[in-house]
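Only one protein chain is missing from this complex, and each of the others stays in its spot.
Naming follows writing order (A and B), and every chain is counted from residue 1.
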Amino acid sequence: MAPQPLVVIDNLHKSFGHVEVIKGVSMTVAKGEVACIIGPSGSGKSTLIRCVNALVPFEVGSIKVLGIEVNDPKLDKLKLRKHVGMVFQQYNLFPHRTALQNVMMAPIQVLKRPKKEVEAEAYALLKKVRLEGKEHSYPGELSGGQQQRVAIARSLAMKPDLMLFDEVTAALDPETVGEVLLTIRQLAEEGMTCILVTHEMGFAREVANEVYFTDKGVIVEQGPPSEFFSAPRDPRTKAFLSQIL
Amino acid sequence: MTLGHDLTAWFSHLNETTGVNFTIVYDSYDRARFLNGLWLTLMISGVTIAGSVLVGIVGAWGQMSRLRWVRGIVACYVEFFRNTPPLVQMYFFYFGLSALLPGTRNSLGFEKPLINGFTWACLSLICFAGSFNVEIFRSGIEAIPSATTEAAESLGFTRLQTYVHVILPLALRVCLPALTNNLVNLVKTTTLAYAIAVPELLYVSNQIWSDNENVPEMMLVLFVIYIALVGILVFAMHAWERALRRPGLGT
Partner (left out) sequence: MSSKFPVILPLGAPLRRQAGGLPTLRLAPWHGVALASIILLSSAAANAATGGPIHASVLAILARWTPLLLRGFGLNILISFLSMAIGTVLGAFLGLGLITPSRPLRGASWAITQFFRNAPWLVLLFFMIFLLPFHIHVGTVTINLPSWLKAVIGLALPVMANVAEIVRGGVRSIHPGQWEAAESLGFTRRQQLWLIILPQSVKRMLPPWMNLYAILTTSTTLASIVGVNEVVSLAGQVLAAEGSKPYLLAPIYAYVLLMFFVYTYPIAWATQRLERRYHVRN
């Protein structure tokens, strides 16, 4: 059929104590696809994306990434994380290292690759995200948008098959949002499979292959952007979109 | 009291068979002086906790005074007692100040100091812990927005009424964690009274283990008691904190 599925989420449930945050979510993301998840705060989007990366454990349901079952108690997390990269809203760069060192740290320490190789690749990655010349700056010296692009380069250095973005532009000044979205768009055009949790409707409309609307822990509606934004079916989707757009 | 008898019999037996010697249980003389020492420690702790909190409240009020000399005196007091070792403070009080006071004669005609060691120890510790409390209360008061006090004044409260009904309740809630820390430290510092021969718990235990050569056993008892005392204090303070909690007023 279509390109093979990279991520298969099946009937996922997640509770924090007595509060059920994800109430049965199922979705499939194919290789090379860009999936955007939108929805009001508290709908479980961030938790969902953290479950995919095994940052948050879950009890009910299954998530398979490249055939690896995330919920497997004997899961080798390192194996999963070599294939999945994640970028956070608060960049989370390591402030005691330069941009270049941030990008180089993981491949050297985790993948045990030789330094020369990693260094060359790191320079190339930083050039790709248009931060040439900032390799030796510390995160404290960079703007929010620049830091976020370093964070993207850092995750790309592990050569993942899947990239997860958790509201990466929400904490940025409007002027710098554009440069980060451009970087993500480039990645998508090069064929990287991406799952984005985002508020940027314009971006979703132009770049996504499939848009998902979550509310109160379930996927209310999903569809390609052409249908989703012009003719939403569910009243909740309509209400949300009319508030945002 | 057969329970008492059983306990004493068990502990004597323990001593005879294993050499683990808890004379404070089975020997009536040691038991009596140990309990007296414990009582004295509890008294010192209670008096100094109450006294230092009072000093803190009054001192924080003094630091808000419009009179410069009042603020100056409180500031000097806080700076001195906060930054000097409490042992030296206790020596100052016991040897220094008592030499300045007139002596009296007791029934046998011997010179007797007007104020005894216990009182000096309490005074010294109250001043020591009080200085930290003044700082803690003052910071609690500073955390109250001026809008709140202005509102109280415009409703007609006098300065004293504002302090008692508005400022103090709010400041207390804010400074309880820091106050708990300070009071715990105070209970531990009561052991310094040893240095001026006040027969509190440590002093008495020293006498007992010197007489009976059972240092490890007495040490164990001491540790258990002090940790229990601190535990009870912390528990009480936390319970108070919970009782005072108001929605939206958390730190």
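FYI, a contact is a pair of C-beta atoms (placed from the backbone, for glycine too) under 8 Å apart; a residue touches a chain by one contact, two chains touch by 3 or more.
Bear in mind that the values here come from a model prediction, so they are computed numbers and not experimental data.
Contact with the chain not shown here comes from a single listed residue; of B:43, B:178 or B:237, that residue is B:178. Touching the chain that is not shown, out of B:6, B:79 or B:211: B:79 (per the contact rule at the top).
Annotation: of B:72, B:96 or B:169, B:96 touches the absent chain (contact as defined above). For subunit A, the residues touching the chain absent from view are 53, 55, 77-78, 81-82, 84-86, 88, 90, 92-96, 105-106, 109-111, 151, 154-155, 158. The omitted chain makes contact with subunit B at the following residues, 79, 82-85, 87-88, 91-92, 95-96, 99-100, 132, 135-136, 138-140, 142-145, 147-148, 170, 174-175, 177-178, 181-182, 184, 188-192, 194-195, 202, 206, 209, 215-216, 219, 222-223, 226-227, 230-231, 248-249, 251.
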